[in-house]
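With one protein chain removed, the remaining protein chains of the complex are shown where they sit.
Letters are used for the chains, namely A, B and C, taken in the order the chains are written, and counting of residues starts over at 1 for each.
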Amino acid sequence: MSSNKARIAVLGATGYSGIEAVRYLATHPLVEISLLTSEHYIGRKVSEVHRHLSKVDLPAFEELRPAAIKGRADAVISCLRHKAGAAALAEIANAGVKLVDVAADYRLKDPQLYKQTYGIEHPAPALLKGAVYGLTEFRRAEIREAKLVGNPGCYPTGALLGILPLIQRDLIDPSSILIDAKSGTTGAGRSANIDQIFAEINENARPYDVGTHRHTPEIEQEIASILGRDVSVLFVPNLIPTSRGILSSIFLRPRAGTTATDIRQAFQACYAAAPFVKVLGDGDLPELRNVRATNLCELSFVLHKPTQTLCVMTAIDNLGKGAAGQAIQNLNLMLGFDETAGLLNLAPVP
Amino acid sequence: MSSNKARIAVLGATGYSGIEAVRYLATHPLVEISLLTSEHYIGRKVSEVHRHLSKVDLPAFEELRPAAIKGRADAVISCLRHKAGAAALAEIANAGVKLVDVAADYRLKDPQLYKQTYGIEHPAPALLKGAVYGLTEFRRAEIREAKLVGNPGCYPTGALLGILPLIQRDLIDPSSILIDAKSGTTGAGRSANIDQIFAEINENARPYDVGTHRHTPEIEQEIASILGRDVSVLFVPNLIPTSRGILSSIFLRPRAGTTATDIRQAFQACYAAAPFVKVLGDGDLPELRNVRATNLCELSFVLHKPTQTLCVMTAIDNLGKGAAGQAIQNLNLMLGFDETAGLLNLAPVP
Amino acid sequence: MSSNKARIAVLGATGYSGIEAVRYLATHPLVEISLLTSEHYIGRKVSEVHRHLSKVDLPAFEELRPAAIKGRADAVISCLRHKAGAAALAEIANAGVKLVDVAADYRLKDPQLYKQTYGIEHPAPALLKGAVYGLTEFRRAEIREAKLVGNPGCYPTGALLGILPLIQRDLIDPSSILIDAKSGTTGAGRSANIDQIFAEINENARPYDVGTHRHTPEIEQEIASILGRDVSVLFVPNLIPTSRGILSSIFLRPRAGTTATDIRQAFQACYAAAPFVKVLGDGDLPELRNVRATNLCELSFVLHKPTQTLCVMTAIDNLGKGAAGQAIQNLNLMLGFDETAGLLNLAPVP
Partner (left out) sequence: MSSNKARIAVLGATGYSGIEAVRYLATHPLVEISLLTSEHYIGRKVSEVHRHLSKVDLPAFEELRPAAIKGRADAVISCLRHKAGAAALAEIANAGVKLVDVAADYRLKDPQLYKQTYGIEHPAPALLKGAVYGLTEFRRAEIREAKLVGNPGCYPTGALLGILPLIQRDLIDPSSILIDAKSGTTGAGRSANIDQIFAEINENARPYDVGTHRHTPEIEQEIASILGRDVSVLFVPNLIPTSRGILSSIFLRPRAGTTATDIRQAFQACYAAAPFVKVLGDGDLPELRNVRATNLCELSFVLHKPTQTLCVMTAIDNLGKGAAGQAIQNLNLMLGFDETAGLLNLAPVP
């Protein structure tokens, strides 16, 4: 390990987002992993717990000691579970360590909304205002200066990338946003849950939390932030039998007179300088496999004249652009690196 | 085989719909399979081609000879491919044999629309008017008297079961119907197609034919038939990695003042006597696995106040209620049997 | 429910074997389900917990009260977990209720071997001698008279059906039996186990418990029982990403001079009257899908001259012939019914 690389700590490094962050960081040219924490595997080598990571030299898992982070890491990616990790992260952030929280605790600006959504008082409401919502493509400047980034949820990432450029140009009616998303199972994390065992998922598919999913407020907050007023969306998540990936159909009502060219221009202009959002050519449609194990988003749209409906479709890897990938993209900006550092791998297809 | 059972011919009996029809008919108490035709397996025993059917005594596959059907069968289920089989079916129907066409050739009433949708002139347009669209729950009386039933497509079945009861009671705005459907791969049939090979489907999901799928006119026709005027819908099909099943999210704009109770009553009244459509209890949501290998449809809905949107969700097996199951349900009615005869198996879960 | 049907209790009716037993029994023409017990769902309706079973009228789940079984059921299928249920089953069996134990507690004859294998003293060793090992095809006469049947494990069923006919005719060297089995995930039961969640199984495969799996003594016991002396086998289980099914390759050294005809005759003679074991034609090989959701076993073999090795291959559904199916097959014999009653469904392929 070279002393001029940035030292990164990954907290909660044994869940799916955590090991994906480690996988990216392990081959990142500008960082070294200086600390890995785990709740269940303290003292064990990474190579014992996650054999696919054994080719690289990594520190053993340690217990999380918030006060010790500052001396051990220049920046932190936290994959601790939401709520459980919030207070520890506040301590770390207050100590001045740059921090990206992959969980949900630093995304919502309004402590009341947080309480309503997650059922507890936020342990550090004072930090919420300064935390930056880390949808990279829309907040690059803020993220570069941020001390604390709330990394977007996987569903919100897939949805907002398809919605925000249209809001920016006022091309759609914001009162009529419907999102139907199909997610692989790693979105639910790596925990022993009977609903997640193979035989419950395989050869099955089902909607859940229709209109009530806890990622909804986050989507609404970010649309409202651009729109300048409150907005409601209907979000319908579905579980499909894949390990990774979120495929979203977003149904929108275009403003009268909006053309396909207007829409294409909005997306292309918005993402012209975005290395990870790929606006597909006319007739091409997103596929999960093309973004698997990458930080990419594929995006396309169909403007359906007979019903005057715009259908925008996006595909992301929930562990990539939907979690660890975007966390590293944000970390790169926070550390002054190129946004793409360590994230240029190609999807293994098939 | 008992001489007082109805003799049934299955045409195109080696595709996925065909073998599913044979599976159901083989244990149907009131029928015997008198004839099986195949394009590729002429002269071969069923047990050689489809070993899972070898426990039952079945006739060997024969070449299709339309003129010979009348003497060999009391009724026919045709699983011939659309377009390829249309003329032969006309000959059989004109000979007075009761016929259910699982393919798409006798669903649309308008020969012009057929040509527009399938790219060829219909070979027997005179038959279209008399053919009954076989969405059983909505046309029982007609089906009982029908000579020729156009069995609904798999996607239209999943969509229309969720839409028509609301149209009947004028609970929704028909100008704003959006359908996002997720389908397993057998919907594409059993043919050598590189897009269907395992490694192209597995750990992948993708939309296709967005707004242009050929099942759309069929959905519009049936809504219009109840509504009394033309209507357009946006239909978005997605391919997911399951063998069977169609899960549909249908987004609708309720008429002002419509309550969840109104909607529940509409569904419950419509399906009170429907043995295969299950309106789920409040809070329950459809799952593909519960309908797998059955003729069932699970249906539920969420009325989302903030966006004034109604989301109706349905799950069917595309080879069951979406094809062979509904074909037999219709056949039962055409032959004067109980609608459920031969269709009462339970889904093998998991 | 008709009073002249046999009343059956299913204990532990919410695990995978339990719900599969209920699925079979619910359409069994000669029985009625009189009692269902569950640890976690006491008081709840079956239709709430397992919606795929909601079309049939079933009693709600109750707590297990061994003393109350006698008055409530003519026979019992127990799907309680091994060890946890052993004492309760002893009480029920001692009360004179006919009982098939799908778990492992009444399979091994030797209490010492039981202790060695399962790590506890057997709670009712006196019952072991009288319990019949329920590999139906080899113990029909005993099973007809049995009070207590220890239903074979899923792996032993797949292995023994391929081995025992050859032992009976002394066609192979019993000192050289190697079994490589590939199993779907329901073999591990329906419990929250992180190793069983979808993303750990999907697009993965792995051996486990190589040479140490607890089903090995059971395989050895049954071979020894025919052979007349002790024997050791090497058993290698592998986990593959399917919900159901066990595919076994069994490698054997044939006695000098043994021909393929000898082997074929041994299998055909042994299974001539066996409705559920299908000896495939020359060149055909077993497939999991052909036995899925049935009580069938497909079996074939290749005699490889260059290495003088016989490879016997079998396919079963671990929940069918490997658990609930065979339990009902045994129950049928115990109750004087035809062996096939309630078990004649066809596999839903694909």
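Criterion: contacts are C-beta pairs under 8 Å (C-beta built on N, C-alpha and C of every residue); 3 or more make two chains touch, one makes a residue touch a chain.
If you're wondering where the values come from, they're calculated on a predicted model, not measured in any experiment.
A.B. asks: Going by the contact rule already stated, which one of C:E20, C:E137 or C:D180 would touch the omitted chain in the full complex?
C.D. replies: Touching the chain that is not displayed is residue C:D180.
A.B. asks: Which of these touches the unseen chain: A:N202, A:N238 or A:T314?
C.D. replies: Here the residue in touch with the unshown chain is A:N202.
A.B. asks: Name, in rising order, the residues on subunit B that touch the hidden chain in the full complex.
C.D. replies: Missing-chain contacts on subunit B: residues 16, 184-186, 190-194, 196-203, 241-244.
A.B. asks: List every residue of subunit A that touches the chain not included in the displayed model.
C.D. replies: 16, 19-20, 23, 26-27, 50-56, 186, 202-203, 243-244, 278, 280, 284, 287, 289-290, 292-293, 296, 298, 344-350
A.B. asks: In the whole complex, what residues of subunit C lie against the chain that is missing from view?
C.D. replies: 175-178, 180, 182, 199-200, 202-208, 210-211, 232-234, 236, 238, 240-245, 247, 249, 251, 285-289, 292, 302, 304, 306-307, 309, 311, 313, 315, 350
We adopt the following convention: only the chains that are shown with their structure count from here on.
A.B. asks: Give, as an integer number of Å, the spacing between the C-alpha centres of subunit C and subunit B.
C.D. replies: 37
A.B. asks: In subunit C, which residues are in touch with two or more of the other chains?
C.D. replies: Only 16, 186, 202-203, 243-244 qualify.
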